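This is the structure I want to talk about, given as structure tokens.
One protein chain is absent from this view; the other protein chains keep their places.
For clarity, chains are labelled A, B and C in written order, and residue numbers in each chain start from 1.
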């Protein structure tokens, strides 16, 4: 549960569309261990799974995915079981795998590992990092440009460092447009209490307050709780920004769809697939691959066409980040 | 008479066995409903791997999982013995873990001393945190169920505050988990891999946490305390009949406080195996929920240390099956169903068997009464 | 005898008036704190709407607990039953709409209650053990069902289900507002936005409680007096309560104790399930883990409320209010400090006056007052110096408040006498 959005379909349709004929690699066995919640969470985990499936289709790999126990106490065991069963490479989804990957990597030096959202910490571990702050920066730019009241909001699911990256980028982006813009921030639960990703009712209350106070766009990084943010936006006749996947595509209700101005997309599927492809090409771990704006590892969705009018400004901001003239802070 | 006691034990065991079988049968129905084969599921559960190393790893996993569950069960059982419902184990072990992990990282001493100090701090903090509901109950009559529920939430927040604030440690670049500073190596509890080597097995991966020894020691101590000491007797008496205990000079307030504090102190140990044996710090990935599982384990083990140990091993065994079941394409949540039904059915079986043996005992008592009165009648005549 | 009836009647009237005066005083203080601390959220309609939203599932779980415990069955399995309620509501709701969700959620919770009844009533299992087992089973079973029914490739998954969520409900439960006052011309809303002392506060509170209210909220709120009515004013209620007080006496008078306990426990489960349905209605779908311990909080609210519907409602409201407040505004939480200080000052004043009037000179008699005024000073100081509490301390506002109120209110809680007692037909205590 790492602050996912709700849906992979946007990501996966795209990847399927982009499928190319790949060499059938015999004996490529990829293991993947999910974070708490497991496959089918319509979020972060599913996005990773989309990458895995793509590898299966395009690279002819044999795949296996495992979900951990509800308390996450058997993450290390899942990695070991995959290793014992001959899977290589093995991917851990979520920053919570950092420590366990390190341990497993030392125990199985001949196997390549990757961990999403955490840095490499062993020679055979690849860190798949995402520049959420950069994507969020763009969301901030778009929001500040669109905001009439010069008042924005941010709802974070769980107050941990991952979600704070979203907040930091969003604030920086918004302030780059209007330095005096007001941004309300609310987290739903403290670090260690993951119920903040599963509390749409609380998300709704928090966002409602922001809209009542005058905010007209609220950005959420709160997993399933984002649903409540959209509901509040619809009720207030205002707008919201989705996260992780293109939520305009994944949210089914028409009334909620139209409040989703844009989504900050985090391409975990791309990260996973690219890692596998690189592995096949003989790449070894020990370093991080950063999926940032440069490689479109993060970005803004445009479905619905709500931000078409500010597209130029967003593109400009993006350019600045890509060319390094703007560095986005990762901490608020 | 010994045979009566033996009979009681045998009856209990038979009941438990039947209950476990029944639970497996019920879960099999669920597995069938999921269009999978219960046989495959059973095979997966008992499949510890092909190589000796894998078997060793599996056994170590079960034991490593069982240790904190066992300690949690003990902590719960102490309160339960006197009908004190400490739902707050969850919060107590979290606060104890973070404070102990932080304190332990602040100095370096020879291993045994360092570890002892950390363990003592954990017990102290756990005990102190449990003192709050105890004092509220004794002085203000606040029901411990509510206060401990509230204190659990407070503990989560307090720990979150501490770990990102005053107690936060250095982090590797790119690591998103927050944690306390790493413990020095002297605080790393040596593992027990040599046990496997003694049996000619390879060392398990991940290692068998050395805290197992402490858990066994604590188990023995708790058993002795509960079954053999005056304190244990007073605890039992308070639980069986509070007003009789009161009239017998047992101070109920002192019992509430000492049972709660002891329970909290033991709870303080729950996080130690993981912190001293694996993570060497308290972080945002800290395993939560052991306090609640501890309640199930304690109840399954009938609040007795040996029973709790068996129950903890059973839970450990089932939890290990999560991965193999998924390899066999069976939904792993079957495990939760098995655990729930086992708890329920074993307890029902307990109830039935204990009623059976009690009835037997009454019959014997009545028979005795009959024979003596007959004998007397004969003497009188 | 008639005099005593009159006396008890008078007592009731007095208590009722006292409660009214107490509420009025609280609102006055809140509005004072609102003005002084400049924390409009203390009495805003938004806060009270949020409080209602958050209090309802807790109150429903608490009502579930009340029904069971009044019949002598301790129900710690409310959480598990609530989880069952959410899952079944989501599952039926996405296929057949809100009404089906309501029924399915009720049935799901009731099933949990039935298991609890079988274990505790028929087999005499310790109530706590059975409850703990249900708390294990609830999430396990629902997760399993999701894994089977919502897996990829299933029809549900096509409609947007995942293993942690159901598809969206096919239809939503309607909401209503009070015409004129909180809708349309929205007179209360207008009054609220004037920010007049007291008047806007009352308007805000009323509007929060009447604007855009889900029908299930109305049902839930109605269930509180209804529960009181059924349990205290009907024959069935008397029988039910007698099972919680002295089942042997009930049995000896021809009450079918087993049946009554079964009915009570199943209703208890159904009410917890209804709490789950409400959560699903709010989120428009089932989300795994959305109960987030509310079953336990409900249990706490029930104990807080002294095993009575009114008290339970007060406990749930307190919790819901504090939670809503903290979700909306950290600044308002600091405003609560001021409110607390005011309350303590009033308490001190009343205490000193009473002691003086009683002519008690002892120093020890004043310790309470002294402690209260000290605490008031600390709170005032905190209010003036702290401008932003760490979020973690904001999150725990409802829990701390519950604890404080419980420890401050001198305890005269009295649970049903045979609550949690194993009852076997024909056996006597």
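By our rule, a contact is a pair of C-beta atoms (placed from the backbone, for glycine too) under 8 Å apart; a residue touches a chain by one contact, two chains touch by 3 or more.
Here is the rule we go by: contacts and distances are computed from a predicted model.
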Complex member absent from the view - protein name from UniProt, among "FadE30", "Hydrogenase expression/formation protein HypE", "Nucleoside ABC transporter ATP-binding protein" or "ATP synthase subunit E": "Nucleoside ABC transporter ATP-binding protein"
Displayed chains contacting the withheld chain: B, C
From C:212, C:245 or C:351, residue that would touch the chain that is not displayed: C:245
Residue of B:187, B:222, B:237 or B:338 in touch with the missing chain, whole complex considered: B:237
Sites on subunit C contacted by the missing partner chain, in the whole complex: 1, 4-5, 8, 233-239, 241-242, 245-246, 248-256, 414, 416-417, 426, 428
Contact set of subunit B toward the excluded chain (per top definition): 1, 4-5, 228-234, 236-237, 240-241, 243-251, 358-359, 361-369, 372-373
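The rule we apply is simple: only the chains that are shown with their structure count from here on.
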Cα-centroid distance, subunit A relative to subunit B, in whole angstrom: 37
Distance from the mean Cα position of subunit C to that of subunit B, given in whole angstrom: 31
Overlap residues in subunit C, where contacts from two or more other chains coincide: 139, 143, 147, 293, 392, 395
In subunit A, residues with contacts to at least two other chains: 70, 159, 190
In the complex with subunit B, residue positions of subunit C that touch it: 115, 119, 123-126, 128-130, 132-137, 139-141, 143-144, 147-148, 293, 296-297, 299-300, 303-304, 390, 392-393, 395-396, 399-400, 402-403, 406-407, 410-411, 413
Subunit A residues touching subunit B - in the complex, by the definition given at the top: 64, 66-74, 76-78, 80-81, 84-85, 95-96, 98-99, 103, 107, 117-121, 127, 129, 159-162, 190-193, 288
Subunit A contact footprint on subunit C (complex, rising order): 41, 44, 46, 50, 53-54, 139, 143, 146-147, 150-152, 157, 159-160, 162-165, 167-168, 212, 279, 282-285, 287-290, 292-293, 324, 327-329, 391-392, 395
